[in-house]
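Removed from the display is one protein chain of the complex; every other protein chain stays in position.
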Amino acid sequence: MISTDVAIWIQAALILMWLSQLYKQNIFYRFTEYTFIGVAVGHSTVLVYKNVVSMVYTPIVFKADFLLIIPVILGLLIWTRLSPKYGWVSRWPMAVIVGVSAAIAVRGAIKTQIYDQIIATIQLGVVRPDILSNVNNFLIVVTAICTLTYFVYFKEHKGALGTAAKIGRITMMATFGNTIAWAFAGRLNPLIALLQTLLLDWLHLR
Amino acid sequence: MSSYTLRNQIPLAIASLILVIVFAEYFLAMPKAVSDFISGLQKWTVILSAFAMVLSLLSVTRIHVPRVMKTGANMSDRALSAWLLVIMVITILVGIGFDTPSAQYQFIFRNLFSPLSSGVWAIMAFYYCGAILRSFRARSLEATVLVVAGFLVVTRNTPVISAIIPWWESLGTWIMNVPGVSGMRGLVIGVGVGVVAMGIRMLLQMERRPITGEA
Amino acid sequence: MTEKSEKQDLTTRLERLDARYVYLFFAALLIIPIVVPFGLPILVTSPTRDFYDYVEKNVGKGDRVLIWGTMTTGWWPTEYRPSIVAVSQHLFNRGAKLYYISDGAEDPLLVDTVFGMIDKGPAKYGVDYVSLGYYAGGEVALSAFAKDVYSLVKTDYYGTPVDQLPMMKEVKTAKDFKFVMHVTGSPAEWLLRQYKTPYGIDCGWVGSSGMVGIYMPYYASRQVVGFVCGLRGGAEYETLMKRPGIGLASTDAMSAGHLYFALIMIFANIVYYIGRKERKKQ
Partner (left out) sequence: MLQSGRILQFVYLIVAFAAVVVLFELQKKRGFLPKMRRLAALDAIEEVVGRATEMGRPIHVSPGTPSLGESIEVETIAGLAVTGYVAKLCARYGVRCIATAFLPEMLPIVQEVVRQAYIAEAKPDAYKEEDVRYLTDQLDAYATAVQGIVERENCVGNIVVGRLYGVSFMIFARAAIGGKTMNIGGTAYYLNVPHLVATCDYVLIGEELFAAEAYLTQNPRQLMSLFSQDIFKFVSMGLVVLGTLLFLAGSGAMVTLLKM
């Protein structure tokens, strides 16, 4: 029996309209697109409002955390962007945002993205009883170095460097093939879930 | 102070200073009061981005309100823009009026947002098939490697195949564990070097674009 | 002559095949196993097994576990739900204290559905498990929480102040947690940068399927105890726990979809190969 739940009907209708883009662009698809964007913007706004209440209003009013007035003033300064004359004032708060987020990304990078990767590669330098894993470890070390050589900018990719860079490119392509396969898996699963909503929850085919 | 100082030098100096402070907090052992202040700084950015949201809302209305008002334009365009604004305002009012865990808000979220959000990911599975049909061609040695590696891993991920031909899985697993690992590592180390260099450029105020807009 | 040009026409036509046919076959192929499942067996991979073994051996009664979410609703039904439900169930069975928190906007709602789907046993809200809600700021929020829980969290998701929740008295910083698990589809390094590196806490991932390739190097270098990824990870975890659920119900459709994708790869290349030969002949 087909579902009698209004909510499921709304969902199913939206999904079908959404999937119609596969055939061609049409008004139903555009309706879902605009609905999606409208709700998304509204949702973000609500969340931001809740954040402001819990992180600014409550601490200042009930806990007298007056240090928080500084970011509030800086935040208000962002709005100067609306004035053509004083728009430059907004650069000050933007500098804070840019500075903090860049600093946090950079300071962690040395360890996780450089040292840890080097250490992990180094630790493959162990002779094991089975030949295959020795070969694999050797390949990993060599191809990792070759991949790095691909990113050398100031030396022409010729001779030994050229060969290494070529091996690096090939290694990267194998890596990408691997990730594409996984990415497809990551898209297929939501599709299965969607079809399950349609076929099982809505049409009750099973 | 000259207007150049106010407009350019001070904001750039603020960014550099913050970089130094946050670095210092990471590398040096500091009194608790100082490190508390710095973790507070991290919270500031969250507050600041909340204020930026207002500008974004204005941007959205600035695009769609004129579209609704434009007489003589395509009727469906006008209706759709109006619908976008209406559903946006409804979501905001319900979210703020009833709060997010409320049944009313959940209704909007579960029935309008969630299915379409899943829809984006689901439709990509179709487009993946379409894109692969167009671009996955063994034109060169590199492209051949891409195709073969992709094929091996896709078939490895197929539960039936690994159940019928157990050794087949080891081919795909080899791709994952050998070039999959080493290629990633090379890429990650390269990016790490780039990120740190970027940080130094910001310290030296060479990356001015996010702050002043100029190169 | 005419025969040749006809053949050429066919290859060019196949090379420019309307993608809509591809979509149509794809949809048909997925619908069948969903309506009529075959119930094929699956294989458990080592990261999932290691994750399971870690929880089984090292997480005991009263151990505090942080579950940080960076999820998206789009991926929720198949990517996260099967694994997070299976893993949460396992953690509840072990008697651990669970702290759910997230920086993904919709996550608290999703966490609610997790609570609805599992058998919580004698566990009580606020004593054994808590949902702390959503905090914007991504990695920044993650790091702020690690430094000082109370600088970030003032109330739980339902608005109860944290000082009224018994289990919140036990945690001040990241050091108070035994195990941290990040439920995410993208930023893999956050956990390592903010928890593993500075505090040395055991970390694990519950990710989307696409993350397996990304997590592999970190798992290979033992920076994480293991990971459970996507629908398949969930199905594997369900197999390990001997508790079939949503994961195992969808594996047949998964097989069909993957096979089709592999066939398209072959098809595209055969057509390309023939077409190239034809062009060379000319």
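Note that the chains take the letters A, B and C in the order they are written out, and that residue 1 is the start of every chain.
The criterion applied here is as follows: contacts are C-beta pairs under 8 Å (C-beta built on N, C-alpha and C of every residue); 3 or more make two chains touch, one makes a residue touch a chain.
This one's a predicted model, so the numbers in the text were calculated from it and none came from an experiment.
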Given C:Ala105, C:Val162, C:Leu191 or C:Val225, the residue that touches the chain left out of view is C:Ala105
Missing-chain contact, candidates C:Ile42, C:Leu109 or C:Ala141, resolves to C:Ala141
Among listed residues A:Val61, A:Val127 or A:Ala160, the absent chain is touched only by A:Val127
Across the whole complex, the chain not displayed is touched by chain B residues 23, 26-29, 45-46, 48-49, 52-53, 55-56, 59-60, 62-63, 116-117, 120-121, 123-124, 127-128, 130-132, 134-136, 146, 184, 187-191, 193-204, 206-207, 209-210, 212-215
Logged for chain A, residues touching the omitted partner chain are 21, 25, 30, 33, 36-37, 40-41, 43-44, 48, 78, 81, 90-91, 94, 97-98, 100-102, 105-106, 110-111, 114-115, 118-119, 121-127, 141, 144-145, 148-149, 151-157, 172, 175-177, 179-180, 183, 186-187
For chain C, residues touching the missing partner are 19, 70, 72, 74, 103-105, 136-141, 185-188, 197, 208, 210-211, 213-214
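Basically, only the chains that are shown with their structure count from here on.
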Nearest to the mean of all protein Cα atoms is the Cα centre of chain A
Maximum distance between Cα centroids and chain B occurs for chain C
Averaging C-alpha coordinates per chain, one finds the centres of chain B and chain C separated by a number of Å equal to 18
Per the C-alpha centroid definition, the whole-Å distance linking chain A and chain C comes out as 14
By the touch definition above, chain A meets two or more other chains at residues 22, 43-44, 47-48, 51, 100-101, 104-105, 112-113, 117, 120, 175, 178-179, 182-186, 188, 190-191, 193-195, 197
Multi-chain touching residues of chain C, meaning two or more other chains, are 23, 27, 74-75, 77, 106, 135-136, 140, 143, 212-214, 217, 220, 232, 254, 257-258, 261
Within the complex, chain B is touched by chain A residues 7, 10-11, 14-15, 18-19, 21-22, 27, 30-32, 34-52, 55-56, 67-68, 70-72, 74-76, 78-79, 81-82, 88, 91-107, 109-110, 112-114, 117-118, 120-121, 136, 139-148, 150-151, 168-188, 190-191, 193-195, 197
Per the touch rule, the chain B residues reaching chain C in their complex are 35-36, 39-40, 42-43, 45-46, 49-50, 100-101, 106, 109, 113-114, 117-121, 125-126, 128-130, 132-134, 136-139, 147, 150-151, 154-155, 157-163, 166, 169, 176-177, 180-181, 184-185, 188
Within the complex, chain A is touched by chain B residues 6-8, 10-12, 14-19, 21-23, 26-27, 40-58, 60, 76, 80-81, 83-92, 95-96, 100, 105, 107-119, 121-126, 128, 132, 141-143, 145-154, 156-157, 172, 174-193, 195-196, 198-199, 202, 210-212
